[in-house]
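Shown here: the complex without one of its protein chains, the others still in place.
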């Protein structure tokens, strides 16, 4: 199966200031798993831009994204019916297992966890979804189990990190999965480790090839006491939180 | 008066295959003369693209253009209401004088002659407009006095050059003005010289600055027996056919 | 039928479309996007004697019309190449060129000998990588050192020897001439152009700076590559393989027009992972439609233009 696809934009919406939801269908992409990502060709840019899958149904991929620079600007200007070229599926997947799972998302990092939550619930796994945002206006609508905002304008006040111990205490997860900015991920992984709870983190790095060949997106892992390189694009984006050299 | 303008597209139409007519208004451009040109900023391109003015009325400029590369592609995709940034007026002008004037246009070269013809007729000068095209489908609609097509599909068969002697003979112009591809211009200028008829030609060159400073668009003129450089962008685009070193 | 094939010394290529070192992996990694074994050849990632982990920190930076990389030659090393990558190349029937890089002349000699022993049909000497601190870059900018290096590699390697040149030099001509005199079978050019990307974020009254200094590649460098190849093609007779910002058939033909016999596609593989196969098809179609029966025909006609 070839991994380059031409899709059609089925829907695109600004769901919050600078945050968009786009849905595109492609007859050639039949399956994509939670944790895997797509990489979108943006007019005028050299590198495709990677985005996690927030949902997938009937050959239609949903991506939630935040406008940052030229690539996301380009995508935000697409209209229903426009063509969109992308590579998929790329990367590895979250492990889908029937465990009591705590999902920790911050900001746009909630996106891949939406799809993961759905898949976990499909196999009957119990989940608790805690999400942190800067402010009320940044909240991405979803049926979260816990919400915090840095400025306290909605939900609990403060960083999601401030509530992690408390949530773990109450929900008693068998597993933690997180997607968030680097400092949050690091905190979550270290907290999980302290509690000896297995933890999967979805990492980000600037990417060029997306398939592990250019070595542009490596991070360090320690495995069996040895440090080694791993590519976020192919070996990741999902890593065992314990193995990442933070 | 500043020469950088932001205009609004009032109308845009594909008038022939790959030939477009665009009208844009700008409150800051109040006057532009026949022969002068505008230079349009095209998204993603380094150099503005120069176009003759085919008409100007009520702060609204009309340009006729042929799709060639990135710049004209960009302009052809503009929609009514879009903004368009351009420099104007640039270059020198055709001389407007009450003389029996023969206008010779070929292809898209007819565009600046439309505006010139109007201005000449306004002051009561008699004009004869002869235009050459490749084929019937390339003819730009206008009330021409004489038309030839290379393949004979409309009007007289052959190049406009083939009919020049005959037209001069019949119309007996006091002056010839031409805008056309280089070989045609050269032929027209030399024929005019043979007949000792004053001749103005509108030249083209790739341009960078448009105001005579970069020296990117020079041609050679011979004046008083000496050869010297002239810029098409500022000293031209209109030249005395006799002075151009062909 | 059109014949796209060419030969560089005894090295046969089905067509002149090659993928560039560092942008295509070691073997069939692009199979999900491209029929890799249809390519003229794949140039492997630069291989060193020992495995390398490459540089710390950010390695990639997108710039206008291109990108900067400072991978730092991360690679599995020659032994793992032979053990794990070579069998796949052979099994998949992928024509390839081994790109090698060293810190010392001895490194290059050892690598060339290993290539010879394993009957590798073509090697490309990377003497121009700007991303490793000491070592190979020095050869690439000094004509005497380069002459000596290529001469001794030549003595130890009988198959097709290609030397890849750096554009970051005062005189392209001197280096190309040195490489030819030393007995290389072909030259490839250009490697990346020295460049730097800077990103400044102004947050809470302070600046946060990210910089990536390395090699610039992509469309932005095409004019640099055209100029480089135009100049060296006037002073050497051995085949030139053009590299630098090539994305379209028009680009390929432009490089033919300044003297290139084949081309390598680098950064464009990231933008369009199926580009290499597409270019082969486009070239074939163009030749078919316009009655060029061989590549040589086409190249002669273009060069006379």
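Odds and ends about this structure:
Residue numbering begins at 1 within each chain, and the chains themselves are lettered A, B and C in the order written.
Note that in this section contacts are C-beta pairs under 8 Å (C-beta built on N, C-alpha and C of every residue); 3 or more make two chains touch, one makes a residue touch a chain.
This one's a predicted model, so the numbers in the text were calculated from it and none came from an experiment.
Within the entire complex, contacts from the absent chain reach the displayed chains B, C. Of the listed positions C:60, C:101, C:162 or C:193, the one in contact with the omitted chain in the full complex is C:193. Contact with the undisplayed chain is limited, among C:71, C:226, C:262 or C:280, to C:226. When the full complex is taken into account, the listed residue touching the unshown chain is C:213, out of C:5, C:103, C:156 or C:213.
The omitted chain makes contact with subunit C at the following residues, 63-66, 68, 141, 168-170, 193-200, 202, 205-209, 211, 213, 216, 219-224, 226-228, 230, 245, 250, 253-254, 257-258, 290-291, 301-302, 304-305. Along subunit B, the points of touch with the absent chain fall at residues 1-4, 41, 45-48, 87, 206-218, 229.
Throughout what follows, only the chains that are shown with their structure count from here on.
If each chain is drawn as a node and touching chains are joined, the picture fits none of the line, ring, star or complete shapes. Farthest chain from subunit B (centres taken as the mean of C-alpha atoms): A. In terms of their C-alpha centroids, the spacing between subunit A and subunit C amounts to 35 Å.
Rounded to whole angstrom, the centroid-to-centroid distance between subunit A and subunit B, based on C-alpha atoms, equals 56 Å. Here the CA centre of subunit B is 47 Å from the CA centre of subunit C. Residue numbers of subunit B whose C-beta contacts span two or more other chains: none are found. In subunit C, no residue touches two or more other chains.
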